[in-house]
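Got a structure for you, questions after.
For this view, one protein chain was removed and the others were kept in their places.
Lettered A and B in written order, each chain numbered from 1.
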Amino acid sequence: MESNILIQAIINGIAVGGIYAIMAVGLNIIFGVMKTINFAHGEYLMIAMYAIYWTHYFLKIDPLLATPISLAISLLLGYVSYYLVINKIIYKEDYTQIAVTMGLSIFLIGIAQLLWSPTYRGITTPYATRNINIGGYYLSIPSLMVLIYALGVSLFLYYFLKYTRVGVAMRAASQDAVGAGLCGIDINKIYLLAWLFGVSIVGTSAGIIAGIYYTHPYVGQALVLYAFVVAVIGGLGNYIGGLIGAFILGISLSITTNYVSSDLSLAFAYLIFILVLLIRPSGIMGVKIVKRA
Amino acid sequence: MAEEILITNNVVKRFGGLTALRGVSISVKRKEILGIMGPNGSGKTTLINVISGIYMPDSGKIVFEGVDITYEPPHKRAKMGILRTFQIPRPFRRLSVIDNVVISLKNNPKGVSKNIYDAAKELLEFVGLDRYINLPVSHLNTFMLRKLDLARALALSPKLLMIDEIVAGLVEAESLEISKIIEEINRLGVALLLVEHTIPFLARVCKRIIVLNEGKVIAEGSPEEVMSNPVVITSYIG
Partner (left out) sequence: MLKLLRGLNISTKYNRGYLIALAILFFAILPLFSDPGTLRLLILTYMTLILCISWNIISGYTVFLSLGHSMFLGIGAYTSAILYEKYGISPWIGMIISLAPSTLLAIIIGLLTFRLHGAFFALTTIAILQILRLLALHFADITGGSLGIIYTPKNDPYNFFFLEVTPYYYVIYIMLLITIYISYRIDRGFLGKRLKAIGDDEIASVSIGIDAMKSKLLAFIISALIATPVGTFYAQYIGYIIPDSVFDLGLSIKVAVIGMIGGAGTFLGPIIGTFILIPIEQLLTIYLSSYYGLNLVIYGLLLMITMIFLPKGVISFIEGFLRWQKKY
């Protein structure tokens, strides 16, 4: 194994991991604070990507600059879906949450297909194919942006959760919702905020993602599965774990793609997921899940 | 035959940073009615959960009828004769009242000698639910649901029956009814472990009470001894 190829593979893997990390962070917030499983997570990205695409198509605005629009759309969609659907299932069991969010996911994909047809739509930006050179290794500009965004969001979250009043309230709610409520924290507002955070983090990345992946109704589906895998690897509800898990997955995928055929490497990702379930279902940094006897 | 049917030896149980049980050693004698008392958070329910097998202890041993059952799964312990009720009743909501008991009877290791539905009816009569037999569970109030929990547990012919805060929130008449049922169960040879928050009910039916506080045993004795024990009094007030 040439160490050159290995290191390049690792760099590529980190880049791919960045995308998974972005997806997983939102999932973790929603699960961590609201204990809700969001199977529709990918669709918020998908809708935001369409917003970026059409803005680019009609107004010729660069996707990155159109980010405020995707943020706005995500917040709007998040707000509406929260009050119509989500707040009715927060306190229900796993089964209902999976079912309803799946219904939401199917609904949104259907709307997207209805309005914009299943056609794959790509955006080419001038910087899409450019690379930066790190000591002889290459990192594409879009990947760099993904990494910057992923790390930026993680840092923001870190400080937000630790030092702001709202952030601390969120952490309190994620540990003990009843207790937090008794301390005077408005749980419903916290839940809404967590939800909006979760979906807007993934929606705001649409400006970057739309330049990397094709926009189509199933783009969210393709990525969200990795998000779940990563969240489990890192520990459900744990944001830092999600980040670590994303990079581990990205790098392992990248390395296996190099040495094994690429379609099997996808299977490998799922295999890692199953292995984690087998060995440590609470993930790397999650709270030890009380296994049923 | 040993006098003790159940012994816990220095059981420790932690949940993340919280230690719920800090080395609890108790014993339950055959056919006795033992009371476990303690303020909220003292570890009473955790103790039941560890004995019934829902949790595995972090350290310590649990011995039932001379057999080490510390790592046995809960369904095996139920079949061995360790049964329990729940603080908040947990009926099977998609099954009718009688089916709740029937599905329990099905697991009785000794088998059921007569028609299983007749046996279930008898159990429901025993706890006073005979009029609600074919109703869905949603029609029962809390008092009836607690009795259903009891009937379900009895269906497996328990040798040790652990009852978790069954009289909380009940009026005097209901509480009396429960104590009568419990005494009847005891007369049939079943050892009982009653967990309660306060003493009046326990004083009526138990000859021995163990007091827990913050995961440790702080007192043991007859109801009078326990009630006048200064350590116990401060743990509730202080």
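Note that a contact is a pair of C-beta atoms (placed from the backbone, for glycine too) under 8 Å apart; a residue touches a chain by one contact, two chains touch by 3 or more.
Remember, predicted model here, so these are calculated numbers, not experimental data.
Novice: Taking the entire complex into account, which one of A:Thr96, A:Gln175 or A:Asn188 touches the absent chain?
Specialist: Reading the full complex, the residue touching the unseen chain is A:Thr96.
Novice: So which of A:Trp54, A:Tyr79, A:Phe107 or A:Tyr214 would be touching the chain we can't see?
Specialist: A:Phe107
Novice: Consider the whole complex, including the chain that is not shown, and state which of A:Asn4, A:Ser117 or A:Gln175 touches that chain.
Specialist: Considering all chains, including the one not shown, the answer is A:Ser117.
Novice: Hey, which chain A residues sit against the chain that's not shown?
Specialist: Touching the chain left out of view, chain A contributes residues 37, 85, 88-89, 93-96, 98-100, 102-114, 117-118, 217, 225, 228-229, 232, 261, 263-264, 266-267, 270-271, 273-274, 277-278, 281, 289, 291-293.
Novice: Can you name the residues of chain B that touch the chain not displayed here?
Specialist: Touch set of chain B with respect to the missing chain: 52-54, 73-75, 78-79, 83-84, 86, 90-95, 99-100, 102-104, 106-108, 152-153, 155-156.
Heads up, the rule we're going with is that only the chains that are shown with their structure count from here on.
Novice: Indicate the whole-number Å distance between the mean C-alpha point of chain A and the mean C-alpha point of chain B.
Specialist: Once rounded, the distance between the two centres reads 46 Å.
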